[in-house]
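Heads up, one of the protein chains got dropped from this complex, but the rest are sitting where they should.
Up next, chain A:
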């Protein structure tokens, strides 16, 4: 009845047709706008009621700067997920204010990139926000046990990340273990002062744990029995735990029952013996990561033979034997993901046998497998027709004919990395039939030209990512075809190309969702082209124009005016002067700048730009500026959370001094 009345009213006034919708309906419409980060902003700017509706609807917030935080308290009453990763400085008072503003709503907070808060702020956060279940304190190298003690007050905590909290010891972890009974996921990666005792206590006290990351801890077998007895443990990461070896794993009676994922990368002291005792009884194992670990021999693969649920295995950088690879082919399980990146021992024989049984393979990574040839690609493409991702960077023995098969047989491909390969225009033509392709990496492919790229532009409408790093055959025509055919393009790399001119950039400016543009070392590009990009691609976030000798202040002004989303820029070797830099500093979101060898830059101009640019977090400067800048600048910038990286690289006159090495040497890893 009421609704009807409203409808009637609105019909009469015709002011705002949305008045007929209840807030819930608008909310559910807004839920569909999550894909585009700017859609909701536009929505809220329509009118006051939309503004307030959007304010009430928003639950996730990622503030740009911590000093803007105080304004959001009033505007957004129901924030549940607060991501402060863009705020380098979050002090205790800010945390206290956050905790008081979103007392009942806050569920998760990310402080992984923030500093300068202490246990006091954390304590007020966890005592006020009782619903807080997810805290990310990674990289908190200054956080001590007292911070951990404060965290322990969060009785409802379910997910905690403490990666690289190198000052937290067993004592702090013990406090958390005793108090946070509901903990489901904890990441202690690189918490070097946490030992067996802390981990053991976590395992003894927090029985709800699903995911446990113990990577790079100095733990031994002593803490493993309670860990493996955790009834619900699903993910276990033991990456780089050098204290764990075969002997200690041999003492384990059984592995975790519910375990689904084990990561034992870089555990050099574990061989198939240890692995078999660790996985003993883990019937539901799905994913295994053994990168840079034991030699993949027949013994190793045999001990994994019976895991029928195994879906994914990563053997990156392992010493691989042919028999080992062949034995994978005999597994009961049907793999969906296989990574053999940098396994130089992979041969055609082994790989061809393997793929014959694992026909369901979705993702395959054979990066730097320099022994595989045409034959392997042939059998892969015949067997695994549902492949969605193929990474084969630097497979230098694969002849150009093989790439035709990829395009013809793997129509579902979404991601293809053929960096540094023999692929030519015919290959690209075939690949252009993969209409789902999102990411195509063609770096250092010297055989491709504009013709091939035109095919890609015609076929791959969904392309988002294109890497043409050091492709000397590409010119404006190819880029224009891509810009025309791939409107969804978000990232393009045309670095070190002599032929690219402003025309390319002008055509690329049609790709309105372009976010990342790398045109390093393109001497023919000038300010005109970059200005076109600035005006056309409003979402541009990262620009690398290093060694674009013709770009000057004229490009900086439009960038400053239109590219309000710019986060990162590399201006080294350009013609940009104080004026250009100062104008850039009006960009609120600008966080990272690399300014090396700018001939037209004076210390005063740099100082002014640094002071004006409020959001900077990382500035790379030449060492020669260090004594020239006033000292208070450093203090001031540090207090704002900005870090200076001083580089002392000599000036390089030529555009590409190392280019020839890369071209002739091929993949250095493969050569080893």
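Assume a residue touches a chain if its C-beta (ideal position, glycine included) is under 8 Å from a C-beta of that chain, and two chains touch if they have at least 3 such contacts; residues count from 1.
By our rule, contacts and distances are computed from a predicted model.
Asker: Tell me the UniProt name of the left-out chain, picking from "holo-[acyl-carrier-protein] synthase", "Dynein regulatory complex subunit 7", "C2H2-type domain-containing protein" or "Myotubularin".
Answerer: "C2H2-type domain-containing protein"
Asker: Out of A:33, A:130 or A:204, which residue would touch the omitted chain in the full complex?
Answerer: A:204
Asker: Would you mind spotting which of A:82, A:122 or A:152 touches the chain that isn't drawn?
Answerer: Checking each option in A:82, A:122 or A:152, the one touching the absent chain turns out to be A:152.
Asker: Which one, A:175, A:318 or A:514, makes contact with the chain that was left out?
Answerer: A:175
Asker: Counting contacts across the full complex, list the positions on chain A that touch the omitted chain.
Answerer: Given the touch definition above, chain A has residues 145-146, 149, 152, 170-172, 174-175, 178-179, 197-198, 200-201, 204-205 touching the missing chain.
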